[in-house]
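In this view, the complex is presented without one of its protein chains, the others remaining in place.
Coming up: chain A.
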Amino acid sequence: MKYVLMFVETEQFAADLAAMDEPEQERAYARVRQWFADHHDKITHHTHLMPPDTATTLRLDRGEPLISDGPFVEGKEIVSGFAEIDVADLDEALRIARSWPACPVVEIRPIAA
């Protein structure tokens, strides 16, 4: 089964990361690279997003298309990346997600067949 892991950042996580010095940050990034390397045979695709202040939102259900600055929901928890994995079942998806070394929330969603 295919699932998408959605990596969700919190304000606290972003602040902690920003407060790290350069070697610490480099180690944090290395842990993430290692995670991708460890699970490369299960990961079919992945994407890291730019921060939400770079987002532009288009609304199409209000007559004229409405363009606005920022993400469609202003939240304290924001999706910062995705990884698509191909595994046997939810337990295997959970096992992979459990070892994720970075942001503190991961949503697991099956991909519609």
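Please note the rule applied: contacts are C-beta pairs under 8 Å (C-beta built on N, C-alpha and C of every residue); 3 or more make two chains touch, one makes a residue touch a chain; residues count from 1.
Simple rule for what comes next: contacts and distances are computed from a predicted model.
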| item | value |
| --- | --- |
| Chain left out of the displayed complex - its UniProt protein name, from "D-xylose ABC transporter ATP-binding protein", "RNA polymerase sigma factor", "Lysyl-tRNA synthetase class 2" or "Succinate dehydrogenase hydrophobic membrane anchor subunit" | "RNA polymerase sigma factor" |
| For chain A, residues in touch with the removed chain | 1, 3, 88-91, 93-95, 108, 110 |
